[in-house]
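All protein chains but one are shown in place.
This part shows subunit A:
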Amino acid sequence: MDHSELIAELPEIERMTAQERIALARDRRRLQLRRNDERERALPPPRPRRQRLHFAAEVELLEATCRADYAEVERLLNDNANPNLHNDDGLTPLHQCAIDDNQQIMLLLLERGANVNAQDTEQWTPLHAAACCAHINIVKILIQAGANLLAVNAEGNMPYDICDHEETLDVIESEMAARGITQSYIDEMRGAPEKAMLDDMKMLHQQGRELDARAPDGSTYLHVASANGYYDVAAFLLTCSVSPLIRDNDFWQPVHAAACWAQPDLIELLCQYGGDIHAKTKNGETPMDLCEDMSTKQVISQLVQTEARRRRLAFGVRDSRRQSKKRKKFESPQQGATTGDNPFSARGAIRRQSLRDRSGLTPARIEAQKEGADILRTWSKEDVSADVHSSQGSLQHQRESPSKRVLKYYFQSSQNKQAKPMSPDEWLRKLETNADDDLDTTPKRSGSTRRRQKKVPGDMSDSRNGDVRRQKSTCCCVIC
């Protein structure tokens, strides 16, 4: 209502009673509200005020680093972004700079407190990444900032192991020499993660605790050792009677983990202790299905063939036992029983004893090998006194150069003997030959006799793997 209408209305309002005035006021207010509602409905709906989108700090910092946006990185750091934030993979902005050869942002990050030795979930440091990519200037910056030259990643590689570029490798190795880093120290650092786990296992064993305890996903220490290639840890667990057939929640056995992470030595070890090379996961995957590394696939193939051969020989062994039973009619019962028992218990004893004691020949091992010789003698049916004499001489020779590889081939040839019985002295001579070959195959760069693999294999790596493979093939041929 406009003003003039209100003024004109006043005399009439003055004549109203109080109650009539109140009623009129209510009517007017109701009308007022209705008109306001109508006006508001006629208006276009207001734009909603919505919360703006933001990305988490680690997402923003990594994204700006990836785009090489120096100004944005600097702004984020000035806003107190933590330079050590990382994504789910553990990748930090410093890793990203190493991968992208971004020196400018790397220097900025280091200046603001980035951890030069940050490790991602595969234990790679920025120096691993820079060495692998052959970004020589980044390598120099990282070394200057105190990078750990001996950091070991999940594959057991130090930065210099995965550097294929000569000039960059020179920078790293020169710095290692300048810091007085010796080969024995390198070996010690390389083996540190495995040694730590082995010490833990031994402590648990001494305390009488379970060595087959499970993680929430059902995995055990043996799964972890098999995945990481921790040979000594796995050997320890197996000798403490942890089953090689133990399954996690996905029905992965240790042999699946070893196949998946390309640990051929571990696969062989597990199978020696009764692991199943044909085992299937819940998804129906065999070790061969899970393996993507060609060298490891070859090892699995050989084990599959060996397994097939052993199954056929299982009948042969039983036949042999039946024969020995027949001989009971003509020989003393004691001798027959001894013959029947020896093949299995003696071989098992040899395997366990030799794994436990790798530092050299001991009387126990000499005795074990003599038992092996006895078994061979039974098969070959040759003269007793002559064989004993020969084997003793050979054992003396072996004492000079024992190594793990010798023991491995010992078992391998032991299995082959079931197929092709040979005289003991002939077999022992081949063992000596293997020992000589093993020494030559030791890779120069790595102090460990166990083969290391690079995350990104280069030509050199393939070549070295090929050499190792050829050596093993030669050894097998010699044995056969």
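Annotations for the structure displayed:
As a convention for this text, contacts are C-beta pairs under 8 Å (C-beta built on N, C-alpha and C of every residue); 3 or more make two chains touch, one makes a residue touch a chain; residues count from 1.
We adopt the following convention: contacts and distances are computed from a predicted model.
Of the names listed as "Proteasome subunit beta", "Pex5p", "Proliferating cell nuclear antigen 2" or "Serine/threonine-protein phosphatase PP1-delta", the one that matches the UniProt record for the absent chain is "Serine/threonine-protein phosphatase PP1-delta".
Within the full complex, the residue among A:Tyr160, A:Trp252 or A:Tyr273 touching the omitted chain is A:Trp252. For the chain left out of this panel, the touching residue among A:Asn36, A:Gln144 or A:Asn283 is A:Asn283. Remark: the omitted chain is touched by one listed residue; of A:Ala56, A:Met203, A:Met294 or A:Ala308 this is A:Ala56.
Considering the full assembly, A:Ala227 is the residue among A:Ile105, A:Cys163, A:Met201 or A:Ala227 that touches the omitted chain. Subunit A residues in contact with the hidden partner, per the touch definition given at the top, are 47-48, 50-56, 58-60, 63, 66-67, 87-89, 119, 121-123, 154, 193, 217, 219, 223-224, 226-228, 250, 252, 257, 260-261, 282-284.
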